[in-house]
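Removed: one protein chain of the complex. Kept in place: all other protein chains.
Letters are used for the chains, namely A and B, taken in the order the chains are written, and counting of residues starts over at 1 for each.
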Amino acid sequence: MDKKTMGIAALIVAIIVAAALMVATGEMNGVAEIGQSISNGFSPNEQLQFGKNLDIWFMLMLVAFLMIFIRKFEWGVCLAVLLSAAGSFVIYLALATLVPVDGAVPYEVWDQSLLINAVICAITVVIAIGVFLGTCKMWQYFLVGVLFAFVYYVVQYYIMGSVCESIFGEFATDPGGSVLVHMCAAYFGLGVALGIREKRAFNEPMYTTTHSVTFVWLASMLLWMLWPSFVTSLLDPSQITWGTITCYMAGMGSLISTYIVCVAIQGKVNPLIYTYAMLCGPVAIGAPLLSVGPWGALLIGLIAGAVSALCFIYLQPWLCSKLGVLDVMGVHNLHGVGGWMGALFVSIVVGSFTTLGVAVLVFAFTLITGFVVGFIVKMTRGEMADEELIDDDVDFIKSEKPADA
Amino acid sequence: MDKKTMGIAALIVAIIVAAALMVATGEMNGVAEIGQSISNGFSPNEQLQFGKNLDIWFMLMLVAFLMIFIRKFEWGVCLAVLLSAAGSFVIYLALATLVPVDGAVPYEVWDQSLLINAVICAITVVIAIGVFLGTCKMWQYFLVGVLFAFVYYVVQYYIMGSVCESIFGEFATDPGGSVLVHMCAAYFGLGVALGIREKRAFNEPMYTTTHSVTFVWLASMLLWMLWPSFVTSLLDPSQITWGTITCYMAGMGSLISTYIVCVAIQGKVNPLIYTYAMLCGPVAIGAPLLSVGPWGALLIGLIAGAVSALCFIYLQPWLCSKLGVLDVMGVHNLHGVGGWMGALFVSIVVGSFTTLGVAVLVFAFTLITGFVVGFIVKMTRGEMADEELIDDDVDFIKSEKPADA
Partner (left out) sequence: MDKKTMGIAALIVAIIVAAALMVATGEMNGVAEIGQSISNGFSPNEQLQFGKNLDIWFMLMLVAFLMIFIRKFEWGVCLAVLLSAAGSFVIYLALATLVPVDGAVPYEVWDQSLLINAVICAITVVIAIGVFLGTCKMWQYFLVGVLFAFVYYVVQYYIMGSVCESIFGEFATDPGGSVLVHMCAAYFGLGVALGIREKRAFNEPMYTTTHSVTFVWLASMLLWMLWPSFVTSLLDPSQITWGTITCYMAGMGSLISTYIVCVAIQGKVNPLIYTYAMLCGPVAIGAPLLSVGPWGALLIGLIAGAVSALCFIYLQPWLCSKLGVLDVMGVHNLHGVGGWMGALFVSIVVGSFTTLGVAVLVFAFTLITGFVVGFIVKMTRGEMADEELIDDDVDFIKSEKPADA
């Protein structure tokens, strides 16, 4: 089939799916029926959540710009982020409102917290694709998003839900998503990369420009400042100030220690290490968010930033050569390592190793399911010539002035 | 008169106008009197509106960056946006607080909703100038903003108000501005372009660079995520969650279908079609925002994105050659077409063609008044040499390194 036929087919399928869901959920019965399935109360917490919902979408978009430093692969990152987000967001909403967990659907009524859960699912897969960006076809990011929503649904409602409770007798402490978001993203992404097994990625030159890296600075700095919205988005209002304080203090720690480590080890600052590792404090504080005070959070941030920077410098080349696949955006050094630290810190502070135990389960489950998804991607990918890897020319029409090209 | 004399004259006029309004509105009588004309209650809704007010200003600024892809005309877009916004914002506020409609001024007391109405007026003219950007003098964007405020005032308070009610016996359903904002912008802008009739715009080469288009990606992605703030800004709090859901679902639809259509028709993605048409779901959902459920909104978004992309590809060249003027930023394909779809969808869903009827009135009124404004612009524009069109060199001092120039 040529692109035109496939495109028309895809559009028809999408329209039929949407129309079928309309009918199945009773939307055709009129506005009154629809209204009953949507929250119309507007408590103070929902007011806050409206803003946080948008803030997390803001962060999702910024993750694209965090990964935009390769000049010949700027637009592809943006499009891949949008397509993977769309796939996971829509499917997560369908699952959470239609597929029962332990006998009941998670959400009978659509409200702000449902939307927040869905965008957090989407941002998780957006982080995950950073591991294997540029090594599959553009439409496959949508496919990965769709499949990831199922994986995330199982992690959120079973592994960190009933499975965790039945094994450890309690739920894990992870209000800010060190495990659910960051470890999930890193190991699902690594799993996909292992499934695709694209060794040619090692050979791709990743030239930057001054401005492409400036976009990364912008994204990193704005992500850093938006982070409290993300970690406090599903908290009880009485805990929001606490979460804001510890998140910013942990962020302060990694801002400082990442700089020190970069200069101490490499003499100068590699901007693509600094802008990533400076976010590791907020990653690692996710689990112990409400278990430490401001100065403890600062300490956690100092350690997390230093460890993440060291991982970018020393662990990344070793791990990638061992695994035989390239972690294109170094996702593991920020989200994988940061997630483990979060689980470890909270386990030490609260004196229970439940969170660390669940982290092991999530690690194993996402790595395996990621591998399966990666295998599916590889099977459906078809040929990719060397020059199709990590390159906008494959997917985009350009209109640059000949001399600037 | 030379520029210096004209500048001093303009500054003196501006200062006199502001001072006269100070005196006329009783501000010289002291703080207590001023306080009575400003809302000091702060209901939960006004709390939300504070944030939405700023979000819409954020969107207004981002519209500039959505139109910034022509490398030799980046700064001019920014300045034109600011000047047209300033002209329309200030005049709208004066009209809404001083000029009666049906016997009473719309706002006796300044509150957050007044500010929101004013910035929505401003963003409408900012979208409108996209049609004829680069074909008039810089100061004329301010003039267009000033004149547009009157047009918008009539559309909002008469055409969609008493005129609509007397003709159709009810008000139009348009909570998210498909007609009031998007159609108004597209057809006023087209009207101005027809009035200016600058045929040389067709000949201008519009070279982009990788980074100039990356700014467009940034703007489009952030506009997409901010959209729920805009469409829910004037709703009753009980409807905000509904509007958030349908806005994001419609956005999902156009994210997906625009990609499919771009690839199906052109083989590769034209980033300047994708980043625009992906916003057509949120444009088209404006009118049926609270008349459909999540999956119906997804369906509307799928259709709107596909239709908009097709219009960029097929309608734009045909329409521009028929009209004899270039729609520089393709405003009509996103806002004009999206607005019509919104009016059509809501008319079908609610079973009343009032909104579509009003859309026809707004179409005619804005096209005609736009034409008059365009004619005024043409008369006051004076000579523009070929090299003055769509070019920053006319308006800005540059300090680039000779080799980079």
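In this text, a contact is a pair of C-beta atoms (placed from the backbone, for glycine too) under 8 Å apart; a residue touches a chain by one contact, two chains touch by 3 or more.
Owing to the predicted nature of the structure, the values given are computational and were not obtained by experimental measurement.
**Student:** Check each of A:G41, A:G293 or A:G324 against the chain that is not shown and name the one that touches it.
**Tutor:** Counting the whole complex, the residue in contact with the absent chain is A:G293.
**Student:** Among A:V17, A:V163, A:V269 or A:L323, exactly one should touch the missing chain; which is it?
**Tutor:** Going through A:V17, A:V163, A:V269 or A:L323 one by one, A:V269 is the residue touching the chain not shown.
**Student:** One chain isn't shown here. Among B:L11, B:V99 or B:A364, which residue touches it?
**Tutor:** Final answer for the missing-chain contact: B:L11.
**Student:** Which one, A:V163, A:L226, A:M384 or A:I397, makes contact with the chain that was left out?
**Tutor:** Missing-chain contact among the listed residues: A:L226.
**Student:** Spell out the interface residues on subunit B facing the chain that's missing from view.
**Tutor:** Counting over the whole complex, subunit B touches the hidden chain at residues 3-4, 6-8, 10-11, 14-15, 18-19, 21-22, 25, 27, 31, 34-35, 37-42, 44, 46-47, 50-51, 53-54, 57-58, 60-61, 64-65, 68, 71, 74-75, 78-79, 81-83, 86, 89-90, 93, 110-112, 115, 138-139, 142, 209, 211-212, 215, 392, 394-401, 404.
**Student:** Quickly run down the residues of subunit A that touch the omitted chain.
**Tutor:** Counting over the whole complex, subunit A touches the hidden chain at residues 44, 47-48, 51, 55, 71, 205-211, 213-214, 217-218, 221-222, 224-226, 228-229, 237-242, 244-245, 248-249, 252-253, 255-257, 259-261, 263-272, 274, 278, 290-296, 298-299, 302-303, 306, 350.
Basically, only the chains that are shown with their structure count from here on.
**Student:** Approximately how many whole Å separate the CA-defined centres of subunit A and subunit B?
**Tutor:** 33
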